[in-house]
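Okay, so here's the structure we're looking at.
Subset of chains shown; positions unchanged.
When the chains are written out, they are named A and B in that same order, and each has its own residue count from 1.
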Amino acid sequence: MSELGELAGRMRRFARDRDWERFHTPKNLAMALAGEAGELLAELQWLTPEESSRVMDDPEAARRLRSEVADVTLYLVRLADVLGIDLAAAAHVKLDESDRRYTVEDYRGSARKAPPLS
Amino acid sequence: MSELGELAGRMRRFARDRDWERFHTPKNLAMALAGEAGELLAELQWLTPEESSRVMDDPEAARRLRSEVADVTLYLVRLADVLGIDLAAAAHVKLDESDRRYTVEDYRGSARKAPPLS
């Protein structure tokens, strides 16, 4: 089984075993996901970009970042499962669009601001 | 290769080909991730929990949700890659902790509020 499928299955059982499925509406899970994304911001908000690039050199900061990134992952995987979305497939679709939209010829080495990845 | 590893590799090439690696600091990617999580919220904010559970029945809403969920996925995978974090492994660590912390015996069928998944 794929790693995302395995995570989704594990969380499905986790919720079912505790009778927490009623809490896991798309609305609630999107809030939880955004809340965890906010905690990630808090880890990085006062760092310069350069400091943020070296943040994993500090073992305690690294531990917190792994934990926050994992929390975002869990709620994202659970949300996608509840919505019936195949995360990897949906991500590739967006990257296909980005490949077409941000062609290497037009964007490489240009002084233009980076557009979003997708 | 795993599906997350494949996505990470594809985005690494995407950024390198456009000379956008300098934009992809952990700080900037965490902002992009949280911004996309905010767009997910916007899709669901006025729906009742019940409406949110049926949101994929509307083809246009389903298309937007797939797109937003994919955007969150892309920035999350890219952020983890830049930080050197194994997303699936980190997520399993958190689920192990949740299994120990929220035991089925203590939490099943209780009237207590659902704690976070992790």
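We adopt the following convention: a residue touches a chain if its C-beta (ideal position, glycine included) is under 8 Å from a C-beta of that chain, and two chains touch if they have at least 3 such contacts.
Source: prediction; values computed, not measured.
Asker: For this file, with 2 copies placed, note down how many copies the whole complex has.
Answerer: Assembly-level count of identical protein chains is 4.
The rule we apply is simple: only the chains that are shown with their structure count from here on.
Asker: List the centre-to-centre spacing of chain A and chain B in whole Å, with centres computed as mean CA coordinates.
Answerer: One centre to the other, that is 3 Å.
Asker: Under the stated contact criterion, what part of chain B meets chain A in this complex?
Answerer: Chain B reaches chain A through residues 2-4, 6-7, 10-11, 14-15, 17-20, 23, 25-28, 30-34, 37-38, 40-41, 43-44, 47-50, 52-53, 55-56, 65-67, 69-80, 82-85, 87-88, 90-95, 98-99, 102, 104, 107-109, 114, 116-118.
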